[in-house]
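Data first, discussion second: the structure below is written as structure tokens.
Of the protein chains in this complex, all but one are displayed in their positions.
Here the chain labels run A and B in written order, and each chain numbers its own residues starting at 1.
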Amino acid sequence: MAGILIYAEVQKGELKKGAFEITSKAKEFGQEVSACIIGSGAEALAPELAKYGADKIYVVDGPEYENYVTEAFVQAFVQVAQQVQPAIILTSSTAQGKDFTPAIAARLQVGCFSDCVDLSLNGDKIVVKRPMYAGKAYVLAEATATPQIASIRPNSFPINENAGAGAVEKVAVSIDAAKIKTVVKSVEIAESDEPDQTEAEIIVSGGRGMKGPDGFPMIEALAKALGPGSTTGASRAAVDAGWRDHAYQVGQTGKTVSPNLYIACGISGAIQHLAGMGTSKVIVAINKDAEAPIFSKADYGVVDDLFKVVPALTEEVKKIRS
Amino acid sequence: MHGPESGIGREVFWNIVGPGFPVAQVLLYILVVITILLFFRGLAKGGFFTRLKMMSIATGTDVERLNNPLSRFWYAFAEVFGHRKILREPYQGVFHLFIFFGFLALAITTAIVFIQADFIAPIWHVWFWQDGFYLGLSLFADVFGLLAIIGILMALARRYLFRPNWLDHKSEDAYILWFILAILVTGFVIEGLRMQATELKAGDPMFTYVWYSPVGRIVAVLFAGMSDATLHGIHKVIWWVHVLGALCFIIYVAYSKLLHMFMTPLNIFLRPITDQPPIKVMPPEMFETAETFGVHNVEEYSWKDLFDGEGCMRCGRCVSVCPAFNTDKPLMPRDVVRDIRDYMENKAKIAIDADGTTKIIPDEEYTGPPLIGDTIDKDTIWACTTCMACVDICPAYVLQFPKLIELRRYMVMMESDFPAEVLDVFKGMENNSNPWSIGAHTRADWAKGIDVPLMSEKGEAEYLFYVGCAGAFDDLNKKVATSLVALFNAAGLDYAILGTEEGCCGDSAKKIGNEYLYQTLAMTNIEIFNGYNVKKIITICPHGFNTLKKDYKELGGDYEVYHYTEILDNLIKQGKITLTKPIEGLGTITLHDSCYLGRYNNVYEQPRNIINSLKSGNLVEMEDHHEKSFCCGAGGGRMWMEETLGSRINQKRTREVMDSGAKTVCTACPFCYTMLSDGIKELELDEQLQAFDIAELVFKAANLDEKAAEVIDAQPAVTPLEPEDAPAEEAAPSEPSVSETVEEEGKDAPAEEFAEAPVAGSGAEEAAAESVEEDVPAEEAPAEEEEKKE
Partner (left out) sequence: MNTVVCMKQVPDTETLIKVNPEGTGIATEGIKWVMGPYDEFAVEEALQQKEKFKAGTVSIVSLGPDRAIEAIRTGLAMGADSAVHINDSAFYDKADPYATAAVLAAAVKNLEYDIVFLGKQAIDDDSGQVPAILAEMLGIPVITQVLKLEVEADKSKATVTREVEGGHAIIDVTLPAVLSAQKGLNEPRYASLPGIMKAKKKPVDVKTAADLGVDVGAMTVIKEMTLPPARQAGKIIEGETPEEKAANLAKALHEEAKLI
């Protein structure tokens, strides 16, 4: 068993960015990097993956792979893995990856690591770094069996163009349909449909400093620019003033949220509010008042007029994301 | 013998009982006997006996009600005859006083006449009701009868011309007033008729004394010119109307709220006489044995809880002062008491068998309307702030709001039925011993870097300084904690804090109805307190003050507990703290009395003494102050609930602050401080009004040495402190004080770091703090100028 096998996730006919990140990272280890793409129209996506270092790309293509079905994908991937016999399997810790990775590990009867933020090689062993206790501790861990499987948190590694051989092999897998006991009826991914505050990765929240309901389209625009997984919130003051529906309220008497990024616009940060968002991974405060308590909790603070900063930030974000 | 021997006096049954067999008198005796019988029948028909029976099966535990009978009697006597509580509402108080003493005087007069005419005269043939005594009594009765009429007219005017919205109006209210007015008026009419027919005739022995019956004399004018026969005829008719009316009135007492004339004094007699909290403790062992907690069946109240419904006569004072009612929430304390009474009476129909045996209906057999959610709406149950205004003002010593707490107990502990936002509060208290779910290990972080003795290091101290959750975790109130530390240090007080060993006092849990959680928290604290042999405690929060002082006693924690205002007042009086520094920009100050400090614990003067010792500002009172202080809206666990019904209590109180003309409102309670600060922001009154905790002002005014003063990181001089949201975008240019200083420094240093904690930790921050302290007076000047321009 040797080499690294990447599971490259497809969503809406596109490879996910995480696939490029792990391919780029795998390439650094100087081993043969294989990738497996499962999806309807997967074959067409293979060349793109080669750009970032995939030497061999196994494609499981067919209309039946339009939607992710755990059992079918696991069966397909395990057959590829049995063919490739990799020492290391890497996946992305996306919603699908979190479902898929432990399932293939179980099928292969080995362990796996979830949500790793760093990866290094110690001889033929991978050493993963992953957070525990919601990021309050980190562990370095190793596997005791092969293949060693790790899912990598998106955005952990940069994407480097470093072309691999890129040979594409279409694999015909045999799926035991009797074992598939789930049917995906529909998948609803709506770009405009904001996630619930409690599930959102990014929340842009407005408080009394928004001065009125008219300011909120501005933070909605910022949330939209930040992409899916982003939504807006509001402080109790903004909700009480009637500028925002209670469904948006973050805080002691509203929703308790823990997004990766919380952008507080015109929110002073009273304890009632902090109780609801204090566990956010990164907090940004935009407030004219340098004395606002929110700054003591913020990782990044902008002391300025939010009505100027927020639109400018929206434009900058659009630039970065495009 | 029906008249006086001398000519000064009058015949008792004039024009009614003629010579010969006294038919009318005997008829009257018969009617009186019938009246008494009908009165008792009325008690039965009116449901009084039924209700007593229901009270007899009540299962709720109650305290001793008959100990110290003499002192109970004298207290009730003084309350009834002194009208002490009734007169707290002057208008209603005065008319009740008039009616009460008017009727009392007439009853006494009638009794004297009855004794004279029906006992003394027939048995001993003595007539004492004459001459000076007659004249005096006549004047007495006329004057008091007139007062009663004035009282009734005042009451009628209030009911029909300017009825307040909190006064309910049932048919009996109208009947009673018109009824007793009719009795009084007919009384004076028959007097006038009799006088016109007798005394006003020249030559009558009474002719010169007619003004001893002044009202009768004036009424008689109406009948001047009538023939004797007419006068006699009308007199006879109206006399019977009057007498029958009076007898009917006696019967009506049994059916109506008039029964309060007996029940209210009795209720006052039965009042709790120990310094016991109005909300009953649930004995801890109950949690091992009992199967149900709180009240959902009316019989689960104690008999006295139910008897309160008899003492209440719907005067509505409790409604008039209720902060929930006054902000359009569906809570009227009076109706809670009366609804329970009516519900109990209705339930009696199925609870009392035909043979009179009374039983408790098991839940599964009961099909009537539920008490919770039907008779008493859930919104009503959750609207209460436990401010105690209803209990405090009630002239009948009814405990209104504790009945709601019993219902909350059932809902919370039995059904887990409470506003959704309370769940996190309970979990926070359970897991981290504070309502915000902030890590318990950070409880002492507010004290990092400042000189605060820890109990675990000091071992023993005269005072335990119990900081409480707000002082320990809330940025706004941490400043109060640090101010007090500086002051205690300066005064050389022997104190210590518990740091992370401290836990939530449990007040909110208790008042929300989670007695189980409250007792868990309380027991943990008591164990820690006792471990350090704590005798005296100082608290910041009046809720903790009240809980530690009164509620903990019931769980075996007996301490001398002081609110910090009591301590500071003393230290100032002893000269251990000297207030020499003027505080700019305070202007007129008013004090918001915290419910748990004032009404609960009678601490009214200490905060005022402190404010008066400041060298700045002058104290004015709001319209509602002392006992009448209006709640901020945060008590009873309301701090943790959304206020979705009606208007906001804190905003109403903030407007009252504005109406007082004050520029600064002082609080001595973290909840009040937060609520009023929020109110100021919400109403956008930041330019006109600021809120401070008294401790902060004492800190600013105290002549502390530099070291002591260092504990506080740059408290803004006159900028109101932050509630939930800063008025960031509206930061007043006229108040540059701190923010600009910091910002200026920020410009010099790229990637300026700001303090993690509000407490000065590093040397640099302390320096900043000091520079701010020095800068303050200088920077006040432009602010003042700006004001003058306006």
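Keep this in mind: a residue touches a chain if its C-beta (ideal position, glycine included) is under 8 Å from a C-beta of that chain, and two chains touch if they have at least 3 such contacts.
Since the structure is predicted, the reported quantities are computational estimates derived from the model, not experimental observations.
Engineer: Which one, B:Ala440, B:Met523, B:Leu619 or B:Leu685, makes contact with the chain that was left out?
Structural biologist: Of these options, the touching residue for the absent chain is B:Ala440.
Engineer: Taking the entire complex into account, which one of B:Val32, B:Val210, B:Ile352 or B:Met414 touches the absent chain?
Structural biologist: Only one of B:Val32, B:Val210, B:Ile352 or B:Met414 touches the chain omitted from view, namely B:Met414.
Engineer: List the chain B residues touching the unshown chain?
Structural biologist: 287, 291-293, 413-416, 418, 420, 423, 426, 431-432, 437-442, 516, 746, 750-756
Engineer: Provide the residue numbers of chain A that touch the chain removed from this figure.
Structural biologist: On the chain A side, contact with the omitted chain comes from 11, 16, 67-68, 70-71, 94-96, 98-99, 101-103, 105-107, 110-115, 127, 130-145, 155-156, 181-191, 193, 195-196, 198-199, 202, 226, 228-229, 260-261, 279, 282-285, 295-305, 308-310, 312-313, 315-317, 319-321.
By definition in this document, only the chains that are shown with their structure count from here on.
Engineer: In angstrom, rounded to a whole number, how far apart do the mean CA points of chain A and chain B lie?
Structural biologist: Each chain reduced to its C-alpha mean, chain A and chain B end up 57 Å apart.
Engineer: Mind listing the chain A positions that touch chain B in their complex?
Structural biologist: Residues 207-209, 211, 235-238, 240-241, 246, 251-254, 256, 266-275, 278, 287-296, 301, 303, 305-307 of chain A touch chain B in their complex.
Engineer: Touching chain A in the complex: which residues of chain B?
Structural biologist: Touching chain A: residues 421, 424-425, 436-438, 473-476, 640-642, 648, 674, 678, 681-682, 716, 719, 722-729, 731, 738-739, 742-743, 746, 754-758 of chain B.
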